[in-house]
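The structure that follows is given in the form of structure tokens.
Apart from one protein chain that is not included, each protein chain of the complex appears where it belongs.
Entry: chain A
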Amino acid sequence: MEHLIIAPILIPAFAGMLLLLEVRERQRLRRLTGLLATLALIPVALGLWQQAASGDIGVYQLGDWRAPFGIVLVLDRLSALMVLLTAVLALPALIYGSRGDDRRGANFHALFQLQLMGINGAFLTGDLFNLFVFFEVLLIASYGLALHGRGPARVKGGIHYVVLNLIGSALFLVALGLAYGTTGTLNMADFAVKVSELEGNSLDLARLSGLLMWVVFGLKAALFPLYFWLPATYASATAPVAALFAIMTKVGIYAIARVYGLAFSGGALAGLGRDPLWILALITLGLAAVGVLGARRLGEMVAYLLVMSVGTLVAGLAWSSPAAFGAMLYYLIHSTLVCGGLFLLADLVSRGRGELADRLEAGPSPVGRGVLGALFFAGAIAVVGLPPLSGFIGKVALMQAVPAPVYWLLLLGGGLIALIGLSRAGSTLFWRATGDGEERSLDGPRLAATVALLATTPALAIWGEPVLEACLAVAGQWAQPGLYIDAVLGAGESAL
């Protein structure tokens, strides 16, 4: 079973290549291939979680090149959790996309699989340069997906997104050059050991490298002042793509947690960049709440809710106690799935509203007003953090773990502002409707996919205690970088 670690990268890679080979007219075959590959990720991710939950850290040395020299994949609890979350989010998004959205442009399914490969790779790799490569894989696929379908708004948002990320990649390379120049290694475990022994000029260069990486990950995570690209790109992307992108900001958060909790965990650079991170997270939280209130389209509003969750999460991360990290992970699972579901819901609402689409103006009633209204109500309660759904549990756990008045104020105040924005949106869309829209019934599978994502929030609330305990176990392992370092370097030595 040791080869299972690489399966979350290989399955989408092979599926993606197969999908590129297939002939143009076989849309059903493509859908089937894509869905089967995505479905297969769920048992694989569950198996990996089972392996990691025991507390062992799995190390997979590619090509049997021993550890600090070759590239390693590392499976600890944190990576296993993120891979599982990706699989759970991807399946409903793909089911939704397979109901017609995939016909609006070429190669939707292939790009979707390659995107999954990049995301899973970024979560599993134990090498800094390899992290860069997987970032590029997921970015290239995401460029294609963000532009899927047509429209000037999409191209405009797309250009901004691509240029910003290219600059981000350039900064990442500079950071990697500095890291390699000072320590002579790019393996995260080995780097952590070497960097804690640095002094003098090398130490300053390593600090510079770390801070540059913060900027890059901050851009990926959409942290203030680098989040302005997100609402335009996400709101103009097609719904299943936007839903999948809900995990993309979390890749940035994961990278901050990994590099900060592991690579820069020891020596003089411990806690590097923590204070600015805390302040920026709080500013993100506050500004995103204003964005929610000012949004003119439902998709844009959900995008700002996503940025708000990023602020909430990064603040919990910057507090950097195991308890805060565990609570943050619970909130991360909740916010990813709920925001994904809300993106799908926004698309369902906009169908049948004709020209108005998801603009927040009174217009024809959306098809299936009762069902969609109830879903919107549940989703809003969850994302704002009112009892009894999972957002409430997540926020309470975070507030208990992070006893800082300014954080409490922003979390609660932001929640209130978001609640006002969402109530206004809901009453405009569902209550002030003028007559019925086009006569069409709701599409079954689309509705099922949306319900599946939104239904995770009561599930997370009902099984709140075991999930929170699992998150705290992940946090406990994350807070002891020594375990990870020993596992990786030990695997290298035992292979000799």
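To be clear about the criterion, a contact is a pair of C-beta atoms (placed from the backbone, for glycine too) under 8 Å apart; a residue touches a chain by one contact, two chains touch by 3 or more; residues count from 1.
The rule we apply is simple: contacts and distances are computed from a predicted model.
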Per UniProt record, missing subunit out of "(2Fe-2S)-binding protein", "Gluconate 2-dehydrogenase subunit 3-like protein", "Monovalent cation/H+ antiporter subunit C" or "Cytochrome bc1 complex Rieske iron-sulfur subunit" is "Monovalent cation/H+ antiporter subunit C"
Among listed residues A:Val59, A:Leu178 or A:Ile256, the absent chain is touched only by A:Leu178
Missing-chain contact among A:Arg103, A:Lys156, A:Arg296 or A:Arg432 belongs to A:Lys156
Of A:Phe129, A:Trp229, A:Phe377 or A:Trp408, the residue that touches the missing chain is A:Phe129
Note that chain A touches the chain not displayed via residues 129, 133, 136, 140, 143, 147, 150-152, 155-156, 158-160, 162-163, 166-167, 169-170, 173-174, 176-178, 180-181
